[in-house]
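Not every chain of the complex is shown here; the ones you see sit where they belong.
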Amino acid sequence: MIQQIEFSLPPCKRGFHLITSLIEKKLESLPEKGLLHIHIKHTSAGITINENADPTVRLDFETFFNKLIPENSNYFKHTSEGSDDMPSHLKASIIGQNITIPITNYRMNLGTWQGIYFCEFRDFGGDRKIVLTMYS
Amino acid sequence: MIQQIEFSLPPCKRGFHLITSLIEKKLESLPEKGLLHIHIKHTSAGITINENADPTVRLDFETFFNKLIPENSNYFKHTSEGSDDMPSHLKASIIGQNITIPITNYRMNLGTWQGIYFCEFRDFGGDRKIVLTMYS
């Protein structure tokens, strides 16, 4: 059995944001056993799983990825949409735009410290469309 | 319901290639609702989703990844298959060799600017085997 929900995430600041509870609220009820697929319909934002307790982890993610892919690198050709654009595309493919999470006993089967990060790589990314697909 | 198709992609030049239409052609008909899983059966090629309009994005991907993982790094031990080999393995695990895409209303539910990139990391990669699995 497959259920799908598409929704818009309101604009987020550039950075890494914990959205585990937001996703849980979108899913009224979970099956006993299954999988949840989360897809971001954009090429300059991403989704990943990481540490859900200490907010400095998310800050360190932002700093690290900005150093890994510096804006204004002189070899970029795709520059017409701003200095944050090409780095955003690269970050999106390194982090990924979709994940799948097991569902067990009517809950997402994440580890104790695992949370879902929405990753906004643009300065002004605007609304972001997300598709949830659950199968059981 | 699960459908599977395995096919060979003819040799591609080293670089990032848009294969959205090619994948669509392999799938005669899509279900109303479901998921499509794409798996590359190789360890020196990858698959990702990114910007489908401006070809310079794909060029910037190639340049960035070559700078991120330089060939002939003096600490590589796995060098017998050529200088492009070990960097290809690393790129494959950073980009990933499989993705899952939601299917909605008989179509892949990608964002307006999302396309599927086949990533050839070897200089002469040859044919590449791809498995499509669709469930609905």
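The letters A and B name the chains in turn, as written, and every chain counts its residues from 1.
The working rule: a contact is a pair of C-beta atoms (placed from the backbone, for glycine too) under 8 Å apart; a residue touches a chain by one contact, two chains touch by 3 or more.
All figures in this text were calculated on a predicted structure; none of them were measured in a lab.
Number of identical chains making up the complete complex in this structure, 2 of which are shown: 3.
Just so we're on the same page, only the chains that are shown with their structure count from here on.
Rotation relating chain A to chain B, from a C-alpha superposition: 120°, rounded in steps of 5.
Chain geometry summary: the mean Cα position of chain A and that of chain B are 20 Å apart.
Across the complex, chain A meets chain B through its residues 2, 4, 6, 37, 39-43, 68-69, 73, 75-78, 86, 89-90, 92-94, 96-98, 100, 129, 131, 133, 135. Contact residues on chain B toward chain A in their complex (touch as defined above): 33-35, 48-51, 54, 56-57, 59-61, 63-64, 67-68, 94-96, 99-102, 104, 109-114, 117, 135-136.
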